[in-house]
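Take a look at the structure set out below.
Only one protein chain is missing; all other protein chains are in place.
Read from first to last, the chains carry the letters A and B; within each, the first residue is number 1.
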Amino acid sequence: MNKSFNLQELAEFLQAEWHGDPEVRVDSIAALDHAQPHQLSFLSKKRFAVHLDTTRAGIVILDRNQAAPAHLNLLRVENPYLAYAKVSALFCRRARAQMGVHASAQVDPSASIAATASIGPNCVIAADVVIGENSEIHAGVVIGAGSRLGAGCIIYPNVVIYHDVHIGDRVTIHACSVIGADGFGFAHSADGWFKIYQLGGVHIGNDVEIGASSTVDRGALDDTVIEDGVIIDDQVHIAHNCRIGKRSAIAGCTGVAGSTHIGADCTIGGMVGIGGHLTIGDGVHFNGGTSVTRSVTEPGLYSSGTVMQEVKTWRKNAVRFGQLENWVERIKKLERD
Amino acid sequence: MNKSFNLQELAEFLQAEWHGDPEVRVDSIAALDHAQPHQLSFLSKKRFAVHLDTTRAGIVILDRNQAAPAHLNLLRVENPYLAYAKVSALFCRRARAQMGVHASAQVDPSASIAATASIGPNCVIAADVVIGENSEIHAGVVIGAGSRLGAGCIIYPNVVIYHDVHIGDRVTIHACSVIGADGFGFAHSADGWFKIYQLGGVHIGNDVEIGASSTVDRGALDDTVIEDGVIIDDQVHIAHNCRIGKRSAIAGCTGVAGSTHIGADCTIGGMVGIGGHLTIGDGVHFNGGTSVTRSVTEPGLYSSGTVMQEVKTWRKNAVRFGQLENWVERIKKLERD
Partner (left out) sequence: MNKSFNLQELAEFLQAEWHGDPEVRVDSIAALDHAQPHQLSFLSKKRFAVHLDTTRAGIVILDRNQAAPAHLNLLRVENPYLAYAKVSALFCRRARAQMGVHASAQVDPSASIAATASIGPNCVIAADVVIGENSEIHAGVVIGAGSRLGAGCIIYPNVVIYHDVHIGDRVTIHACSVIGADGFGFAHSADGWFKIYQLGGVHIGNDVEIGASSTVDRGALDDTVIEDGVIIDDQVHIAHNCRIGKRSAIAGCTGVAGSTHIGADCTIGGMVGIGGHLTIGDGVHFNGGTSVTRSVTEPGLYSSGTVMQEVKTWRKNAVRFGQLENWVERIKKLERD
């Protein structure tokens, strides 16, 4: 059974003005154009206002100044998308993990597990690990010696956290991600590659979310650092000794090479490749697929690559790209003649 | 010991015409140019026909109309590559998992596990999960509450399936893939990113194969959908609310951003990045490495990017790319003068 809420309850939760029947009740959320009378909806983009006349939604979250038909039950707020985010937590059906340590978990006697924390089946918790209040460590998670997690963390199944990783409060890490594996450091020698032991750790701040199958490597000497409020999607790779600044967001499949520092409030699209030893300032935005090979100090939106075309057309243009210097010389010659 | 089959048995299995010694026996498959007398081979590309005169293969699968030396033992079929695919199953040495629930697995009493299914060591199966007949759930797999798998599925070790994921029949998911992690949804606020709980699930049809370390995120409100017959390689990311149409194939390291719908019978090369909120029609093909930033309605083959060159040459051309608008203006001026 889903939980349900009436208009008045939601208005209180959101501290929103309401209009309509205070008793009308919703048990889930849906888009305006296919919401049913038992569902909550919201209008976050002007171009969807056309659906207000026909929506069957039981309750609609709206901007304070948005006109709407009188028969609708409304919650009026300043930022409808943010309000939707806030109420989404109410309707989440994920069960909180049970408190306590599961009988099948292997917890070293020297580890300190808060009484309200949950350690799931088959977890392996090494010496001197600290787990804070209300943190949920799901099945199959392995945490190495000396690593510390704060309060209210959610670590999903089969995540691996190596030794000497420090994680703040309210950090979520999705399944199969790996925090603290060795950075890719090797010295070249006549006999081949010689491993550089990675002696640093990983420091993750508060209110960070990391998606599934992502990797954050430990530092060579100092720590790799993910600052407060950073959000990272699935399949992202953060190499050793990177620093990701506060509230920066990194979309899926992006890779950041070693020792690169990214500022605060950056947004980095999907499948962006960022080279090593670069400095990216605050408020820099990269479009998806950008190849970042130099430092960026100026805030702004950056991109690289070419437009996509049908192969027959694209191939001719790609060949011409490979001759560009030559064509430029020919233009210069024409200008001289 | 490998299993072995004689010419007549294989002819019956493939419903193929045969030629040669019905008793000749093969125990494995190899390419024409290095197959031994105890091995089966096949000719799927005309350019390899040159090997027919010298091959030592015990049996060769051939096109009905392909000329071949009289001494060879042959299986003649319409599509030799498809016939090879069919017989490959006969020679697979992977052991089927044992039926039943392993003593170390944690299965919630409310879960429904078919009698012929296999639940491997250390699996964790939550409340209300349903597992169909003959499905193999390998070691260390974690399945969240309410998720359902059909019959004949193979879920390889350490896969994580979150709650409310519905998977059809004959679905294979390789090791360490994650199905149903949260989509990357956050609302921006003055205090940073505010999480949007991902209330949808994942729906995977029948006869789907997903490679290792891939991720398919759950939907924000509605389900993320993978339709029947889709094949997905390793390290692929499918974001929330995507829909992948029937029989489409997605090669390794590709990422599809949120809410993008891909049609049926598409082929998507490796390391393709597909932007969010796009619509890709049926029968669209993307070359490896393509950056897809617009919807595509016309079937066809698309590409983006530049040719690869030695860096000294490439750098000059890349610099000229960054000045293209300027050079175009200079061409226009020359035309005017």
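We take it that contacts are C-beta pairs under 8 Å (C-beta built on N, C-alpha and C of every residue); 3 or more make two chains touch, one makes a residue touch a chain.
Owing to the predicted nature of the structure, the values given are computational and were not obtained by experimental measurement.
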The one of A:164, A:209, A:233 or A:265 in touch with the missing chain is A:164
Touch assignment to the omitted chain, from B:10, B:29, B:43 or B:101, lands on B:29
Which residue from B:7, B:74, B:176 or B:296 sits in contact with the chain not drawn here?
B:176
Hidden partner sits against chain B at residues 28-31, 79, 81-82, 84-86, 88-89, 91-95, 102, 104, 120-122, 138-140, 156-158, 172, 174-176, 207, 209, 211-213, 228-229, 231, 233-235, 246-247, 249, 251-253, 270-271, 288-289, 305-311, 314-315, 318-319, 321-325, 327-328, 331, 334-335
Residues on chain A facing the left-out chain by the touch rule are 104, 106, 122, 124, 126-127, 140, 142, 144-145, 158, 160, 162-164, 176-178, 181-182, 184-189, 192-199, 213-215, 217, 221-222, 235, 237, 239, 253, 255, 257, 271, 273, 275, 287, 290-294, 300-307, 309, 313, 316-317, 320-321, 323-324, 327, 330-331, 334
